[in-house]
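One chain of protein is taken out of this complex; the other chains stay put.
The chains carry the letters A, B and C, assigned in the order they are written, with residues numbered from 1 in each.
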Amino acid sequence: MSTTFAVQEKLMPSTHSTTMRAAVFHGVDDIRVEDVPRPHAGPGEAVIRVTMTTICGTDVHIMRGEYPVKPGLVIGHEPVGVIDQLGLGVTGYNIGDRVLVGAITPCGQCNACLSGKLSQCGHGSGYEAIGGWRFGNTINGAQAEYLLVPNAQANLAKIPDSVRDEEVVLLADIASTGIGGAESGGVKIGDTVAVFAQGPIGLCASLGAKLMGASMVIGVDGDDDRIVMARRMGVDVVLDYRVVDVVEEIKRLTGGTGVDVAIEALGTQQTFETALRALRPGGTLSSLGVYSGKLQVPYDAFAAGLGDHRIVTTLCPGGKERMRRLIEMVRRGKLDLRPLLTHRFKLAEINDAYKLFAERRDGVMKVVITP
Amino acid sequence: MSTTFAVQEKLMPSTHSTTMRAAVFHGVDDIRVEDVPRPHAGPGEAVIRVTMTTICGTDVHIMRGEYPVKPGLVIGHEPVGVIDQLGLGVTGYNIGDRVLVGAITPCGQCNACLSGKLSQCGHGSGYEAIGGWRFGNTINGAQAEYLLVPNAQANLAKIPDSVRDEEVVLLADIASTGIGGAESGGVKIGDTVAVFAQGPIGLCASLGAKLMGASMVIGVDGDDDRIVMARRMGVDVVLDYRVVDVVEEIKRLTGGTGVDVAIEALGTQQTFETALRALRPGGTLSSLGVYSGKLQVPYDAFAAGLGDHRIVTTLCPGGKERMRRLIEMVRRGKLDLRPLLTHRFKLAEINDAYKLFAERRDGVMKVVITP
Amino acid sequence: MSTTFAVQEKLMPSTHSTTMRAAVFHGVDDIRVEDVPRPHAGPGEAVIRVTMTTICGTDVHIMRGEYPVKPGLVIGHEPVGVIDQLGLGVTGYNIGDRVLVGAITPCGQCNACLSGKLSQCGHGSGYEAIGGWRFGNTINGAQAEYLLVPNAQANLAKIPDSVRDEEVVLLADIASTGIGGAESGGVKIGDTVAVFAQGPIGLCASLGAKLMGASMVIGVDGDDDRIVMARRMGVDVVLDYRVVDVVEEIKRLTGGTGVDVAIEALGTQQTFETALRALRPGGTLSSLGVYSGKLQVPYDAFAAGLGDHRIVTTLCPGGKERMRRLIEMVRRGKLDLRPLLTHRFKLAEINDAYKLFAERRDGVMKVVITP
Partner (left out) sequence: MSTTFAVQEKLMPSTHSTTMRAAVFHGVDDIRVEDVPRPHAGPGEAVIRVTMTTICGTDVHIMRGEYPVKPGLVIGHEPVGVIDQLGLGVTGYNIGDRVLVGAITPCGQCNACLSGKLSQCGHGSGYEAIGGWRFGNTINGAQAEYLLVPNAQANLAKIPDSVRDEEVVLLADIASTGIGGAESGGVKIGDTVAVFAQGPIGLCASLGAKLMGASMVIGVDGDDDRIVMARRMGVDVVLDYRVVDVVEEIKRLTGGTGVDVAIEALGTQQTFETALRALRPGGTLSSLGVYSGKLQVPYDAFAAGLGDHRIVTTLCPGGKERMRRLIEMVRRGKLDLRPLLTHRFKLAEINDAYKLFAERRDGVMKVVITP
């Protein structure tokens, strides 16, 4: 265990300035890149110098005021970087280590975490709904030069030298969430799986289902760029809902039965309902989308009580072990999401990036942001 | 259906008449006890002489025309009886064996059954939604003197001499369904469980949660008789929704967290929504009720995509192995549902029984019908 | 349901002779291809005309007298063929349908099958150890022109037109067993897996682990041909135990931790012990090998009671649903075992095939036998 003096030295290298550039939410459609104080690592914390991050659909919801956060907050929750400071009690790391941090930062020591429910982290005790997600939600986030990581011991996953930042930046959230949706769905060898929407998360869900041994993954979308991308990424069958009756076609492809697992990755009444109707009797709907307002479950599809469908929902799983496993998949050549990184921006240009991403222009899937 | 001479001999003991008394559905509110042809066991089938049965809430739905069946059908799906005929190929049984048959009669040999989805039995191949349920639905049922059992090899569970009919008659459906709801919910040792509605199925769900090691089972109802019965059957805490705010009280009882598992056993928008709101973050809602029309999932409770709730639905599990296990629980003194058998009727009086049961008069929980 | 007359016609086409050629076990090292009576399908049974089969390591044990069967038995348990007769009560098939039948033929209707334990099938009731395996064990097997299939309804998996016999012949046993070993081991996305022995079953276990999302599959063998084949089939790392310290190398490859899942696919004290030592703390050993005599569990590796290793064993899973799923994997291009079919023989030459296979000459992996 390090002494006080050594910690001090770690915490505040003299060469650093006291401010940093960061994307700060000021109000609806008002994100500004500006100077904010640089964070310092207290006990159990770390600061990383962010080397790459990206923008998530949730950030767009925040920008539009659809998901409320406090003005003044640095947003973003997909951090890749280099350890810059290590607080008291964080062991097994060195300043300068390259690390991936998950979008959620579970403490590992509350009742939720100790039950394996990391995304419901209670920060020391109990459970808190979505409590695992803090970056760019309840604390400053990753669209900045530096990032303070709480519960650092549980959340810093080292990146091997052979793996580049752009290979892992999408693991922090979308790959963890998308693949988590396939895992929650319980995909088994030989299953048929339909994934509704082939945006970044839906596409990762499709890849997750393939990784788990699905015999056929059916991707559904109505956007030309996403259809092309889904095919390029190896989705077995891609259905364009503009030209086929999706439920009918899925029934046809599965010999009339419906799929074993349907994954909803958009968050609309329409996709939810179609996903339920595409299921085989007793199948599982894994829901990843964020629904606004009331969601209707059509009785004739979800024959609750006279059926035995399961509906499971997944919040982005995190923690350094989760990140480590996903990094291993990348390192061993089992997962390559670089084709999704369609555009690159500097942190200073992040408003252009938000605009492009929010408007889905130019075939954008995900944007790379480098501070 | 072909028969050989040897089979003939088994099938039709000369002392039997060719008709029997049975409760036949003729139309809305028109159930008549009348003479119908006695069934004969073809290959793979058996006929049992029914010694005891009961009326299910689903039968009331049928009587009222809310669940459509063909006029002329003998209804009822909870059979206890004595083997009267054994068709070709049914082995390991003797005429005269006392048996329990589940409400569903899976074939064991289709893709659904071989996947463990017995209630979605495809009758030889594939999957069929709710295909396992045939008695009093697609084939003649149990409210009769004799009952033809399809796929008899998979569905006849012997009753030990030490166990009486009234101890097992509720296992065929309500105990299997209710306990199945606790099992689908994944109740673990130390879990808190709330069960919404303490009718026969809800009460069995409460008992199932207790059997699986819940630390506290909270039963919710608003009917005096059911509240008294729930207390009598050992439900740890019984809440009367007429006098307490159920969600608030459940939160209080669980230290602010909510229950690990909520079981819905009524089938209304209100109970479904309350069950969701009573769950802890990341908890499981096990839904047993039969909802009519569209069900609304309140976004703020079921934070799909931003939560990781699970919603599981359960159709009555069946098959002789399931029945055998439940009978063993009875035989070993772990499960005694006789207090639920509040009233007794002869088959000839079944319309009185339906009336009492449908109107929930006189503290009725379940009625015993003896042909 | 067919009439008696029609069934008769189905059962005994007049153009067929009453005998067939088959490989009959007469005693140690005495297998003869000779004329035996052709089977006829009774109720619930089917007869298939075998179009392709193979020889299993278990057949070699039988030939050598190491696994006892009755003299006079037709051996072999990996059948691909065409339906030639359908007994009474088998529905959904036509004479002439191409089918795969699993090495085990569960009834689907006993307590074991209804519990999902198909390989412990009790033939109508109860459990019977290894009761699922009948072909070439307790009833006549597949190394013959015709094969009687018991419980046909549960065991005939149709082969799509686009799929050829040689693509599915290895699914009946070795792929089902090998992949089953990965499934029993609970391989998860990102797991590291070591498979001890890369013979046909071990190689299928390696492929199963890859299909389930392992980040790295390490195959271990000491035979040049098998090492080459393992590499060709895509095993990530292949270790030659003749030249490296396997446990040490596995520890190195896993950052000192050991693998999450070790699969034993040979059946020797040495491989079992090495597999245990290669596991990470709390890992799972999935054992597929058939051990002779007493097996010693080294206390220092298997710290029973002071560890929480799991040891799971798997008998070939079967049933038509299992076969259907594996066929789908082949049909969709996820599984191609044809490279393992290194040699081809006519049924008449089966003694040459046994000799080659038993002696592991000429780089043999599996032999194709065509009647």
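FYI, a contact is a pair of C-beta atoms (placed from the backbone, for glycine too) under 8 Å apart; a residue touches a chain by one contact, two chains touch by 3 or more.
Quick caveat, the model's predicted, so the values are computed rather than measured.
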Among B:Glu128, B:Asp236 or B:Glu249, residue touching the chain not depicted: B:Asp236
Hidden-chain contact residue, picked from the options C:Gly72, C:Gly234, C:Pro281 or C:Pro339: C:Pro281
Sole contact to the chain not displayed, among C:Asp308, C:Asp336 or C:Asp352: C:Asp308
Selected from A:Arg21, A:His77, A:Arg324 or A:Lys366 as touching the chain missing from the view: A:Arg324
Contact partner of the left-out chain, one of A:Thr19, A:Ser125, A:Gln270 or A:Ser292: A:Ser125
Hidden partner interface residues of chain A, rising order: 1-4, 7, 43-44, 88-89, 91-92, 106-111, 113-116, 118, 124-125, 151, 153-154, 319-322, 324
Contacts of chain B with the absent chain, listed as residue ranges: 179, 183, 188-192, 208, 211-213, 215-216, 236, 324-326, 328-329, 331-332, 334
Chain not shown, touching residues in chain C: 112, 117, 119-120, 126-131, 184, 255-258, 267, 280-282, 287-299, 302-315
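In the analysis below, only the chains that are shown with their structure count from here on.
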Between chain C and chain A, distance of the C-alpha-averaged centres to the nearest whole Å: 40
Per-residue overlap in chain B, given as positions that touch at least 2 other chains: none
